[in-house]
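Okay, handing you the structure first.
In this view, the complex is presented without one of its protein chains, the others remaining in place.
For chain A:
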Amino acid sequence: MADISSSGGPSMARSQSQTTKLALRIILYLALCIFALFYLMPLFVMITTSLKSLDEIRTGDLMSLPRDVTFDAWRSAWSEACTGIQCEGVRPFFWNSVLIAIPGVLISTLLGALNGYVVAQWRFKGANIFFALMLFGCFIPFQVVLLPMARMLGVMGIAGTIPGLVFVHVIYGLGFTTLFFRNYYVSIPDELTKAAKVDGAGFFRIFWSIFLPLSLPIIVVTVIWQFTQIWNDFLFGVSFSQAGTQPVTVALNNIVNSTTGVKEYNVDMAAAIIAALPTLFVYVVAGKYFIRGLTAGSVKG
């Protein structure tokens, strides 16, 4: 064998190394598939369970596919399931979440972009301290701000309202959004700002005409991040809402916890999937921009 490969010369050696490469590749993909399956398992169980009837759940196997596919559980979760005394499903709460998340995401992204632009390109006195404090804001645990925030919302007269929740999420997200935009904008050469100043553009004009059009990748990152944070939030939602303004996460909790008698696993699962759908959707649609945006560096002039 040894003398064959040595007499075979370089082409033989190349084909051998190609074989090992292929083998490694197969092993790699195998491993990745196993991991993917492992992570997809809960989703699989959730989906199949949500499509089964209660009888089938009781008698059947957790992992098996549904015998008769039924969407009753989904209908019930969407518009009939009881969240405490009220039995309207997650639908009203879903809309609450939408009403909280969309303005919350837009406002915090826009303010973060402005903050990042100022900190990165208009280096005023104390810009570094300002930025450090902003960063510090990212790491304050939620629990710490609950009481002061409740008081604050009370003083502002927006306690328990949807604008109140938007306000909380904007404040809490600002640290992160500023960080994202600032790190993106520091890689933009300051001669660009100077050129625009000589061209006669002012603060907002430069931001609007030059920086925002450059920002698509980081806007996608920020929007995904903020949307996920706000949509999935439970603590603020449960603390600062009242009947009628609760977000879908709180409703989900109530559905799961408030059923009396038989536990309707299929409804619980369907409700959970409904609650998770928007974030899933955002990832699927914009996920590749997310990765691209995170790694996007300086701007080629």
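Following the convention adopted for this analysis, contacts are C-beta pairs under 8 Å (C-beta built on N, C-alpha and C of every residue); 3 or more make two chains touch, one makes a residue touch a chain; residues count from 1.
One rule holds in what follows: contacts and distances are computed from a predicted model.
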Tell me the UniProt protein name of the chain this structure doesn't show, selecting from "Lipid-transfer protein", "Cytochrome c1", "Protocatechuate 3,4-dioxygenase subunit alpha" or "Carbohydrate ABC transporter ATP-binding protein, CUT1 family". "Carbohydrate ABC transporter ATP-binding protein, CUT1 family"
Touching the left-out chain: which of A:N128, A:S209, A:Q242 or A:N257? A:S209
Selected residue (touches chain absent from view) among A:R58, A:R151 or A:K197: A:K197
Per the touch rule stated above, chain A touches the missing chain via residues 189, 191-192, 194-202, 205, 209-210, 213-214, 299-301
